[in-house]
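Read through the structure below, which is laid out as structure tokens, and then see the notes.
Below, a portion of the complex is reproduced, with chain positions unchanged.
Order as written gives the chain letters A and B; numbering starts at 1 within each chain.
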Amino acid sequence: MTAPLASVDLPAPVLTASGCAAAGRELDPFLDLTELGAVVTKSIMLEPRSGRATPRMAETPSGMLNSIGLQGPGVASFLAHDLPWLRERGARAVVSVAGGSVDEYAALAERVGGEEGVTALEVNISCPNVESRGQVFACDPAAAASVLSAVRRRTPARVPVLAKLSPDVTDIVEVARACVDAGADGLSMINTLLGMVIDTDTLRPALAGVTGGLSGPAVRPVAVRCVWQVRAALPDVPILGMGGVRTGLDALQLVLAGADAVSVGTATFNDPSAPLRVQRELRQALAERGFARFTDAVGAAHHQLPRRRAEGVPA
Amino acid sequence: MSGGRPVQVRAEVLTLRPVGDYLSLTLVAPGVADDVRPGHFVALAVGGEQSSMLLRRSFSVYRATPGGRYGGTVEVVFAPHGAGTRWLAGVRPGDAVDVVGPLGRPFALPAASSGAASCLLVGGGYGAAPLVALAEQLRERRCRVDVVLGAASAGRLFGVTQVRRYASSVSVTTEDGSQGERGRVTDVLPDVMRRGGTQAVYACGPMGMLAAVTAAATRAGAVAQTAVEEAMACGIGVCMTCVLPVVGADGTTRMVRSCTEGPVFRGDRVRWADVGTVPEGTLGAPVAGGHR
């Protein structure tokens, strides 16, 4: 079930999602990482980072909120300990990078992009831009574009650079286009939706960070819609789809909408073997539907759309 | 992670019975039971296939019986509380429950070489669950075992009878005085420690209790191992939700995962007063003008 994603051929179409698999090691008891398309790492930053105070999570109907604040050991520790482990284990690494300024992203690309075992970079642009009153890069096409262009320039050509988009925008196609025009080889979508839970006992926000990111099956219809819209507008741009995938049929929805590969995130908390189980279920679902190759299913829901069906606005 | 590699199994409910205000759930979970040590926990999926509850619920293992008639069982004791535990309270023998475990780092036993230590076990409410097996194992190592169990009321005490087999002394406190002495475990600790010549303290219960027990242990020159309870999304170390500020051997405070580096921590390493914050000076903490 080879899954071409930009310039790399993944041996399989299902990956972990950033922040939902650490750097892979902790999932080793539950699944064979080498069977996955790749491990997408928790977003790495230049320096070690404590993240936010707890509570960092709240369960929500068919989903959860998180507000981790990008806790991590920094790029040096990642390169010294985590990447070598993945390499030795024989797993492919898609390294997610995050920063607070264009320069930080650029520096990360420089440090990480050329390392052995790095299959691709995923650029997490759902970060506040400290140079622009904390506006999130992913919510501003121009800011997103500067990050992607800086990262693309510092990264070896053989390593694809994916821009990870936020659904919290009026027009995701506009941001997608800006990233691609700036050099992104592909797009990852979606990151979490900004949400909030209020604790009805303390009468205060449930998360120390007040707002958090909503993920899990609850957001899947938004993910499918985003992938669909971007695929329709930019048919040739590779897409790594994610958001609420729990079963092989969920993954198939994203694939039919246009995803070239699929990441499994929050479902891993429910079932630590989820990424591999989803991949197995997806393979079976494709076979049952008569798809000879995985790639035949990519974007298939766009074809032969009955004409009376026009994309519309609800209610 | 210390102890067995965790496994994931579709366990079968063997029994569910009330124990005071709690429920005790025994699961046929071969593989999980094989390598459980006191302080390990298991994470149970709740609500069935079409559940809106995505996150597992964590419970200390009270008893694990590898092999035997059922090929391995684990027993947990829980308080029906929110939606997930209420669902668990409704399972019936034969139902399936998905289990991941054993998880976390268990209590460290005194090195066999260091001879028989005098140990004090302190449990709050269902926090007593992992202490019963711990008492047994310490006893096997010929340690002296004193036990203090406390709860809000008699119904929320657990393990008093079970632990007697292994304990030199068992003290009980309840806040409403409905069983044992009226008060909190910390009220009786100094006395018990003095009488027992306590060298090592093992504690499991609410954070506030763990902080107080650690303080009492430190005052008495004993080392405390505490099993904490932080909200966990994954239980296996991949999500970073379950952290608390812990001082490392190098003196640096880090936000540390309680699911994989814990739940058992040396009490004097946990910055109890700062739980729920990122204390200044923590590795990677935000600095003025820095990250949020």
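Operating definition for what follows: a contact is a pair of C-beta atoms (placed from the backbone, for glycine too) under 8 Å apart; a residue touches a chain by one contact, two chains touch by 3 or more.
Computed from a prediction, not measured in an experiment: that's the story for all the values here.
The displayed labels stand for chain types whose copy numbers in the whole complex of this file are A x2, B x2.
Convention: only the chains that are shown with their structure count from here on.
For chain B in complex with chain A, the residues that touch the partner chain are 5-8, 45, 52-56, 98, 100, 230-231, 233-244, 254-255, 260, 275-278, 282-286, 289, 291-292. Across the complex, chain A meets chain B through its residues 19-22, 26-27, 29-30, 42, 47-57, 59, 61-64, 66, 68-72, 74, 100, 128, 130, 134, 208, 216-217, 266-273.
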